[in-house]
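Right, one structure below, let's go through it.
The complex appears here minus one protein chain, its other protein chains still in place.
What follows is chain A.
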Amino acid sequence: MSTRSLSKGCFVFKPSPKRRKVSRTTADYFREGNSDLEDSELRFATCQSLQKQVKSETEQIEEELNEQLFDNLVSFLRRSHSAFQEKTTEWTWRTKSREIPTAALVLGVNVTDHDFTFRSLSEVLQNNVTPYIALLEAKDCPGIKNLMQKLLGQLMNCCIDVGSSEEEDYEQVSHTRVRCSMTSLINWYESATKRTDSETPGKKRTSSRHWQSPPVVVIFKDMESFTTKVLQDFVVISSQHIGEFPLVLIFGIATSPMIIHSLLPHSVSSLLCIELFQSLSCKDHLSTIIDKVLLTTQFPLKLSEKVLQVLINIFLYHDFSVQNFIKGFQLCIVEHFHSNPLSILCCQLEEAKRRVNSLSHNQCENVRRLPSFRRYVESQVSEKQIALLTADSSLKEAVRKLLEDLNVYHENYFPILRCLHVFTSSLPKYPLGKQIRELHCACLENRVWETEEYESSLQLARMLNKSDLVTMLQKCVEILVSSPGREFDEIVERLKEFLTQFQKLEETYQERDESVSPQKELQKKTNLYNLQKTLLELKESRRSKKLTKFEMLRFEVVDYIDSLVRRYLVPADHKTLHEIVYFNTASVLREHLNAAPRIALHTALNNPYSYLKESSPVIYFAKCEPEVRFILRRSTHKIKCHSVFIDPLKIQQVVTWSISSSLLRIVSGQENVIFG
């Protein structure tokens, strides 16, 4: 069937029912796309399970992060309509209740993540507070009428969700017929609450989750995009009816709470009783995700410095979206397992060891081809070299050992990294970065102790005061104790020793204070000459002064930390077999996530040879007769003069034009002209 038609733009193709059975699964595509057929099924399974793990982990993290916020919101809702629930009819309450309780939810600029937040928020509310939730978006509500329509539609639908199925028909009918006004909303609310009150005992369970006369929650997802008039009208109208049904507004705000006041005049905003809620900033959110997903040994796949940098840059410079960051990470997982045949070993250590045993010969060859493995082989004695390169069994043995090493390396790496971060994050000016991710990148990039920043941060660390030093050491001990690394007992011992020494110092200091200071002696002497002499002596002694005990200890501590860093924070690409667990083709990631179509067009037009690699431009020019070049030049000039050029669809037309106008004989193809 063809997709060319003069009367139609859409074509649906349905396979015949017989053929439909043989549809392929995702795993098939995974296998097909691979040049290496090695273990692709297993790889795909590993990939999928890893993806699932990451997904559940990130979701859980997000839930935890939002928990606090949601708790606050729920308690706010509870408070806001406590009066209504008691059904008090006091006059004072009536007058006061012209104010609509409103929650201003400051969510930050990461707009793409808001959807997720709102979805989980409405879930939480639905489960705990009220079935009556309406989510409104500015693009659906250009006028107050549309807003009411949308509002009623959503409210009545969610009523159906709670209500039984037999009521559905009735609701469906009313939904289309009901005139969208506040009165109909109130009527609906009354009937709805009545119905839930008078429900059969079997259904009580559902309503008991919610409160008596649950509030109607209206969420404005993107407050800033609503037109002022719509918002004003809605607030004014609903404030008239606030006595009749419990309404709560939630404003989702991306910028600052001030926006409420700039959007709504005082007369309107005074009808709102606003309480401010602040969600976690997206940067903190990202740090948590990086901390819990990337800086652990929990997930076998690791990101190399460049890849991480690309992801972080996209986050910081493009969207502030944690969701997109996670998406990028997911893409890394797929790419890694898809492109690297050895990624089969990228799983938990025990499993990986088992898999090493069943490696095929081809896979062994793949291992031998790894640059890091070659380096390793070269460092071995010659007999061992031969064994590694010829016998698969000895290779497998070595791989097992190396994988174990790698695992140990990671186990040690992360806690020590955190310890170092404790130190560097409190230094003035943060020479190694404030965030742990920066430190992580620096460590991955090359030997961190060879960098200038590290040097300066050590120097700064040598000037720390005692109390800071003690708290840092305590933190380090905590980190190390809680981490699973095996070698840390000794380190912890040592650090504790330092701590006790500091303790002792304190006591000795007090003793020292009592001893007579030279200054006191100074006062006794009145002779000018003597005075001068002692002052000189003092100066001398100060210059060549022996370090105090504290200073000595401080030096010792810093040196110790330094030695730890040198031992454990070796960059990953110095490790043998790092290719298996590190995803490092950052260019792929950037190409697919952060593409530059403009530049692609530019390159294609100005330098098609980067795509058509065969013939080099120089040869091409040498081949051309001068007049051809001359005319080509002119035609290029013509092309460039036309604004239609900007639209690539039209380029061809311009090109054909120049062909037809003067270049019939010479130009043999479009590229020539374009290139010129």
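To be clear about the criterion, a residue touches a chain if its C-beta (ideal position, glycine included) is under 8 Å from a C-beta of that chain, and two chains touch if they have at least 3 such contacts; residues count from 1.
To be clear about the criterion, contacts and distances are computed from a predicted model.
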{"item": "\"Origin recognition complex subunit 2\", \"TFIIB-type domain-containing protein\", \"Protein ECERIFERUM 7\" or \"4-hydroxy-3-methoxy-5-polyprenylbenzoate decarboxylase\" - which is the UniProt name of the missing chain", "value": "\"Origin recognition complex subunit 2\""}
{"item": "Selected from A:270, A:390 or A:607 as touching the chain missing from the view", "value": "A:607"}
{"item": "Contacting the left-out chain in the complete assembly, out of A:334, A:370, A:408 or A:538", "value": "A:334"}
{"item": "Missing-chain contacts mapped onto chain A", "value": "3-5, 8-15, 19-20, 22-24, 26, 29-30, 32-33, 51, 111-112, 115, 139-140, 319, 321, 323-324, 327, 330-331, 334, 338, 586-587, 590-615, 617-618, 621-622, 625-627, 629-631, 633-634, 636-638, 640-642, 644, 646-650, 652-654, 656-657, 659-662, 664-672"}
